[in-house]
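Removed from the display is one protein chain of the complex; every other protein chain stays in position.
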Amino acid sequence: MVAADVGFAEASWIMVVKSLVIFAVILGLVPMILLLERKLLGRFQARYGPNRVGPKGLLQPLADVVKLLSKEAYKPDAAVPILWAIAPALVILSATATLAIIPFGDVADGNVGLYGIDVSIGILYAFAFGSISFYGLLLGGWSSGSKYSFMGAMRSAAQLISYEISMGLALLGVIMMAGSLSLVDIANAQADTIWYVIPQFVGFLIFMVAGFAETNRPPFDLPEADAELVAGYNTEYGGMRFGSYFMAEYMEMVVVSGIAAAMFLGGWHGPGPDWLGPIWMLAKIMVLICLFIWVRATLPRLRYDQLMSLGWKVLLPLATLNVLVTAVLVVVT
Amino acid sequence: MEQVAFFAGAIGALGGAIAVIALRNPFYSVLALVVHLFSLAGLFLLLHAEFVAAAQVVVYAGAVMVLYVFVAAYVGGVEEPLWDAIPGQRILAPLIGAALFIELSIAVLGSGLKSLGDEGEVIPAGFGSPEAVGRLLLERFLIPFEAASLLLLIAAVGAVVLAARRPAPVDRGGAA
Partner (left out) sequence: MIETPAIDYGALSPIIALVAGICVVLLVGLIGPRGRRGLSSALTLATLAAAAGLLVWQLGEPDADLVAGALRSDGLSITIGLIVVAAAALVVPLQLRDPAAEEAGFGETHTLLLGSVLGMLLLAEAQNLISFFVALELLSIPLYVLCGSHRSRSRSLESGLKYLIVGSIGSATLLYGSAFIYGGSGGATDFTAIAQGIGADLADDPLVLIGIALVAVGLAFKVSIAPFHQWTPDVYEGAPTPITAFMAVATKAAAFAVFARFFITALGPSADQWQPALAALAAVTIVVGNVGALGQDSLKRLLGYSGVAQAGYMLTGLLLGTVKGIDALVFYLAAYMLINMAAFAVIAVRERETAYGDDITAVQGIGKDRPALAWSLTISMLALAGLPGTAGFIGKLFLIEAAVAGNYTWLGVFIVVGSMISLVYYLRVVAAIWMRPAPRLAPAMAGASTEAAGEPGLPRRTGEPGRTPSGAPSGGRCWLVLGAILAATAATVAFGIVPSPLIDFSAHAGEGLASMLGPG
């Protein structure tokens, strides 16, 4: 009966293959982004970046992964055993699960959709899993039994609450214009008209700012502000558990970029034949990720009170206003 | 498959609920409540109420419980007083609870309701989607929906009244 909602039935093996492909692609993407970030940061700061491992430093991420994997799984004495181990898994779980709704194309060849799933709740699915990732951060910080971790976790909690509302409201404008929650429908709605980034420019800006905050990226990286908190909520983690947090952050970057690309930048639509769709989507995601890196290199970290007042006093009213105006315009036209 | 999912959800929901009241550390209680809410969301999914499940996770687990966790993590670790405010309630309360449980079991088992035994109604396409829920809220249940929005406004005003900074002690001389 679940299939009835999708409109066509996919064989279960197709679903398995799809999920494996998506996972593999993104998993392969993360080290590349890592390298890209370090290289770009180097250029921004007028230095080379990593260039020792492999030709031009291309094997650097591999070396990093091997290093993390081979480290001892160390657990501090003060940590709460089970929660401490579960927390990184929650973060990875939510980041991976959210990948499923990012569309790389429409239904191709009759009955295979080029996306993980197209649920009726659409974008709400991403928000639902976003709330799980919050528990990953908070539990990790709390259960470490260290004050730096705890402070970092608390900061991330406050930050997530403050920016999640603006993020949702920013997307509401697009949802109203497209009349659907499904990312596939929204991307398709932009095929005939202009990309929603033009009419919903304010929404796009708010979404991106909130997205930076939700992924704990600079300039909103207060939860892991290394100058004051050592490394924030993951201070006490080492080895692959730390690696999980690290990887999740980059996967969330991909997710936010993917959602932004699908909702504001026309998704997989672009010039050229249809089969270019997934490539277009990946290109858009990469452009947005470069934006993430660029901002990291450019802007200094916000102070805590600035973070809060920006979230509640600027973004939230602006997002509400955007929703109101859009609602009026949608009804009038 | 559905049975497995149902029992997983049901055990999670019941276990979480029991843990909320049984655990001593408030932080764990809150976490148990989170488990409970996620399990409920799973049960909603089984009932094809996708929107309700998502709303459950986003609103309760994602927003409301975050505040709970926040508070419990900050002020947690306060030992509960060990004395009973009402003598004998440790004995009485389980007894009454057990009585209610037996009563409910009798009610459910002894019911002549036909739909309890069979597969239930056939679910129409689009059931539980955001569109269907939105339609219900704006058509059938328009008044309760609007009243709920007012309720939230009033509750916000109430929260401000209760949480606002205390006025400076006594000296009300100037107010008259």
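Just so it is clear, A and B label the chains in written order, and each chain counts residues from 1 on its own.
Rule of thumb we're sticking to: contacts are C-beta pairs under 8 Å (C-beta built on N, C-alpha and C of every residue); 3 or more make two chains touch, one makes a residue touch a chain.
As the structure is a computational prediction, the values presented were derived from the model and not from experiment.
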- Task: Would you list the chains present here that the left-out chain is in contact with?
- Result: B
- Which residue among B:71, B:104 or B:123 touches the omitted chain? B:104
- Note on the structure: chain B residues touching the chain left out here are 103-104, 106-108, 110-113, 115, 134-135, 138-144, 147-148, 150-151, 153-155, 157-162, 164, 166-167, 169-170, 172-173, 175-176
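Just so we're on the same page, only the chains that are shown with their structure count from here on.
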- Task: Report the residues of chain B in contact with chain A in the complex, numbered from low to high.
- Result: 27, 31, 34, 41, 48, 50-51, 53-55, 57-58, 61-63, 66-67, 69-70, 73-74, 123, 125-126, 128-131
- Item | Interface residues, chain A side, partner chain B - complex | 1-2, 4-5, 83, 119-122, 124-125, 127-128, 130-132, 134-135, 138-139, 142, 150, 153-154, 157-158, 160-161, 164, 181
